[in-house]
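There's a structure below that I have some questions on.
For this view, one protein chain was removed and the others were kept in their places.
Then we have chain A:
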Amino acid sequence: MSIQGFKSHPYIPNSVVDVQQEMLKEIGINSLEELHAEIPEEIKLKGNMNLPKPFSSEYELRRHVEGLLKKNKTCKENINFLGAGCWQHYVPAICDEINSRGEFLTAYGGEPYNDFGRFQALFEYQSLVAELVDMDVVNVPTMDGAQAAATAIRMAGRITKRNEVLVPKAMDKEKFLIMKNYCAKDLTLIKVDYDIKTGQLDIEDLNKKISEKTAAVFFENPSFLGFIEEHGQEISDIAHNAGALSVVGVDPSSLGVMIPPSQYGADIISGDLQPLGIHMNYGGGQSGFMATRDEERFVMEFPSRLFGIAPTIVEGEYGFGDVAYDRTSFGHHRHEGKEYVGTQTALWGITAGVYLATMGPVGMFELGQAIMQKSQYAIKKINAINGVKGSLFDAVSFKEFVVNFDETGKTVREINKFLIEKNIFGGKDLSKDFPELGESALYCVTEVHTKEDIDRLVAALEECVK
């Protein structure tokens, strides 16, 4: 038996042997080995696990992990045009400052009495997103935008007591798979076609597929492929006339300039907070939100926590707490609660709140405007390249757009390989998920891109396809 403790480990105060002896004596046993008397011998490990030896100092650990991380090539040293659900935006320093505060970083499940700040910060986050989407109820964040969309349509299913949901064919395949898995037992997802010229949802196909079974029509604005869906009101009306709800996925970074879906008939809005002051983190910065009107039939169908404001016993004090806690699986009903709740992405919610408070209405407007100007510039310049279509769809886009390379005779794969050599990360290859679009890639341009960045992309593409 070679198992031995790791004495005096810096993370474990009681790895000091004298203290252990004192405590063991107190509980009436002689050695650490006698702890775990309850575990049957036949399932106990008989030797050390086969794991690497630990680093013997913090310095060595740091060197090792830094060495691994340095193998990554970042979007700072390279120019990145990837989006598709995770977007490179500028993160104001104040967001990182608050996000890394030890109190927020290491808090968890306290009551308003010990975690007052957490409750207020999340209540404010809800309130700030509410202004952006022009709705009265927003939840404490869920896992990611896909989970938020999945929960939004499940909510619609429970409210309407129907079991079909219409979704756009022009949506992210991964998001679709997440929604499909999450709803598998209760909802059937039916794809609605899109106009191949404009990208817009095919209204004729929508009318054909909507029925008295439809719980919700889910669509996105801007869409996954970047174009702006212009028929929001018409789509919502079709949903409502059929007794279904209108559920809209939205990119919050667009809402400084674009009308919120609540103003064209959306009953539930979902989206991802990552654009709001959260680093890309290799996809680890995703965080979902949902919003509805303040009506009991909506509020009571949220599975997530909802932090509300209330008076305390002292006049002139704000208090906070969980609204209608028993909706959730944490409440008395367990498996009869709505879906389930657990650890999700609260810290990203606080961070998104800091971002919105810092940006304010003017910042959000300027953000939207810069994104539109810079992406339009990129589309124009790319379009001028021989054989390349800067924007495949005949529609206005926000932030992202489909670039088509069919006439160049080159595949997106080949082009992206060439671009990497020029320190440019080209757009997401769509040829597998959207074969009808040919050799197309989804490019993302945000406020972080300079004219020089875009010009470098254009020059590299020119060189590649000539």
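One rule holds for everything that comes next: contacts are C-beta pairs under 8 Å (C-beta built on N, C-alpha and C of every residue); 3 or more make two chains touch, one makes a residue touch a chain; residues count from 1.
Note that in this section contacts and distances are computed from a predicted model.
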| item | value |
| --- | --- |
| Complex member absent from the view - protein name from UniProt, among "ABC transporter substrate-binding protein", "Aminomethyl-transferring glycine dehydrogenase subunit GcvPB", "LrgB family protein" or "Dihydroorotase" | "Aminomethyl-transferring glycine dehydrogenase subunit GcvPB" |
| Sole residue of A:D294, A:D394, A:E407 or A:E463 that reaches the chain not shown, by the stated touch rule | A:D294 |
| Contacting the left-out chain in the complete assembly, out of A:P112, A:P168, A:G249 or A:G271 | A:P112 |
